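With one protein chain held back, the other chains of the complex are shown just where they sit.
As written, the chain order gives the labels A and B, with residue 1 at the start of each chain.
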Amino acid sequence: MNENLKIKKLYALSSENRKFSFSVPLKNKIRIGRRDYVVQLKSDEKYGTYILWKNRKYPVEIVRSRQNKYEILFNDISYTFTVETPFSLQRMKVINSTKGVNEQESLKAPMPGKIIDVLVREGSSVLRGEPVVILEAMKMQNEIQSPVNGKVIKVSTKAGCNVMKDDVLIVIKVE
Amino acid sequence: MDLSGKSYRTFIERQEALKKQFSEKQAEKQHSKGKLTAHERISLVFDSGSFEEIDAFVTPADQPVEFGKVDRTYGDGVIVGHGKVNGRLVFAYAQDFTIMGGSLGVVHAKKIAKIQEMALKMGSPIIGLMDSGGARIQEGVASLSGYATIFQNIIHSSGIIPQISVVMGPAAGGAVYSPALTDFVFMTSHTSYMFVTGPNVVKEVLNEEVTSEQLGGAEIHARKSGVAHMIYDDEENTILALKKFLSYLPSNNVENPPMVIDDGATPDINEKLRDIIPDDPNKAYDVKDVINLIIDKNSFFETSELFAGNIVTGFGRLKGKTIGIVANQPKVLAGVLDIDSSTKGARFIRFCDAFNIPILTLADVPGFLPGIDQEHAGIIRHGAKMLFAYSEATVPKITVILRKAYGGAFIVMNSKNLGGDFSFAWPTAEIAVMGPDGAVAILYRKELAESKNPAELKKELVKKYRDKIANPFIADECGYIDEVIDPAVTRKKIVSAFNALSNKWVKVPARKHGNMPL
Partner (left out) sequence: MKIKKILIANRGEIAIRVMKSAGKMKIRTVAIRTAAESGAMYLSFADEIFDNSEDVSDIPVFLDIDKLISIALKTGSDAVHPGYGFLSENAYFAQKCFDNKIIFIGPSPDAIYKMGNKTIARRLALKIGIPMAMGSAGNISDVEEALATASKIGYPVIIKAASGGGGRGMRIVRKEEEMERMFSTASKEAEKAFNDPSVFIEKYIENPKHIEFQILGDTKGNIIHLGERECSIQRKHQKLLEEAPSCALDPELRRVMGNMAVQIASAVNYHSAGTVEFLLDSDKNFYFMEMNTRIQVEHPVTEAITGIDLIEQQIRIAEGEQLSMKQEDIKLKGWAIECRINAEDVQAGFAPAPGKIENLSMPADSYVRVDTGIEPGSIILASFDSMIAKLIITGKDRKEAIKNCKMALDKVWIKGTKTTLPFFRMLVRNQKFQDGTFTTAFIEKDIEKCYLNSEYEEMLAAWLATKLFVEENLQEDSINVDFENGKEMSPWLLNKRINQF
């Protein structure tokens, strides 16, 4: 029983649903075609953390990590992955199939104030915790963050607007 | 060895019968819901091969059942035992949904009570992995009394050993109080829920349609009710996090928290700390950036992350030693103290105090949240919890004032006269009775009203107020704070202050217990 649960494979799932699989224990090698290439994670004073791959240094930065989600800035491009085990991948399929119609989340103003900036547009993809609106209240600029991963389907406010508590600012389709 | 003797034969038969009871089919059923079986969960929690199960062969209470039927299974739907987690003794029970829906019968309850008592005797943490339909109706009031025993045990152990609940399936009715009474509640998204009355009752009584998930899903409890402290997307991640979480906690209230060997990867002096506070005093920043630069690299474990985000609570390590962190979060609601953040902070502080975990407070608080709903809902009473908790705590307490510390909120955030051991301030700190705008409006009401250019005058007065009053230097000169420090050396200062406090002892007057304003 223990052996079955031992994680032998991990999958990194990109936000665009591309799947990269790696065997565990994770090797410092990546196979392309028939050749293995060595990949190393290093860091030094000047460059900070970087990946050494085929003699080139790629700057990397871990922008965010939350549970099994990682946002990585790699060579100036951000990638978001969730790392899944075979079981959690299967679980994800089960849950997605039973979820049915996608839910919506309305983002409301937590207190009265003035909208300084709207950081997303209709159609933008947002991640949980990503700031979407800046609200000035109590003489402070507050970031209102998306509570879910999803797509913005409605923006019902704009910069300069005064809002009351619980006014709906943005509607996000949960994904 | 010859195992063909009669007694051995029975022994082997029983073993085989037990094995048979947990068939592939049942496991498959659990898997098809995206859930693991109780055995699988146990083996994920404990170091491989270390779990020792007890009472595996007990059977349900042998009493006449007048209504429905009780399956005569081994174990009565719960696995109990002990083992090692990261090498340390931990007790656990795991309810098995595949056996009578994990319902709690008399024997089931007795098993849990037995392991609870053992954990208390040994002074070891206990984990409950919950996945149960609730009290076993067939066994009637006897199963209810089982719950009562379990609650009584939890309360007895509270503050002596860490008790953690992991809700991985339903928990309804009275069953919810078992996790609610423990120190921390973990939940798994989409497959776990907790509620006192379920959707059916809500429909009958109030005629409102609501799903289990909407009523008491992990998401709701993590975000709105604050019942769940940590939620994860799947069970494996939940358990991985649980194991990590345990590594911060001591086994009991006499021991100190465990140590991690300090790899020296975190610089003691970090100039990046100087850049975090924006020049504009009204601009927000993320206090977690400050936390992550002060404590050991990657050691922050946030609790109740999604609930009352205006206060950040969590565990971290300082040179390998566990500390608890309480910080105002300017990024959310400007970091104000409101009802939710006060209760969240207070409960966290009390946990740290009970288990000898020193507390680091990072203050940047514009005040209490004004408003009718807050006042009417009792911000006075709830804010008092935070005061009470800070003042009552006898563990080492250090405060760093990063920026705003105005009025009552300054006092609440572990000020020196409230029993804070060390109080530091960054040069960006503004310590005063109230913010510049408010103060100017009160003290210069007449002048402002008579001025030809009130906006200009106000700007000038605000600047003067900032220079003269709202800074850390006056408080420093009066001894209300111990030192104004360069943000870059914050870690170094805190490490040496906590070292100085490592033998701190405060004699508390003898009493049954204080009367916290609950």
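One rule holds in what follows: a residue touches a chain if its C-beta (ideal position, glycine included) is under 8 Å from a C-beta of that chain, and two chains touch if they have at least 3 such contacts.
Just so it is clear, the model here is predicted, and its values are computed rather than measured.
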| item | value |
| --- | --- |
| Residue touching the undisplayed chain, where the options are B:Ile137, B:Ile155, B:Val201 or B:Val254 | B:Val254 |
| Residue among B:Arg14, B:Lys203, B:Lys224 or B:Lys244 touching the omitted chain | B:Lys244 |
| In chain B, positions touching the absent partner | 86-88, 160, 237, 240, 243-244, 247, 250-251, 253-261, 275, 298, 356, 502-503, 505, 508 |
| Absent-chain interface as seen on chain A, which is shown | 7, 10, 12, 14, 18, 20, 22, 24-26, 30, 32, 39, 41, 46-48, 51, 53, 56-62, 65, 68, 70, 72-79, 81, 83 |
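One rule holds for everything that comes next: only the chains that are shown with their structure count from here on.
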| item | value |
| --- | --- |
| Of all residues in chain A, those that touch chain B in their complex | 1-2, 5, 7, 67-68, 82, 84-85, 87-88, 90-92, 94-95, 99, 110-111, 136-143, 145, 147 |
| Parts of chain B lying in touch with chain A, wherever the complex brings them together | 31-36, 39-40, 43-44, 48-49, 190-191, 223, 232-237, 241, 282-284, 306, 330-336, 366, 369, 371, 435, 437 |
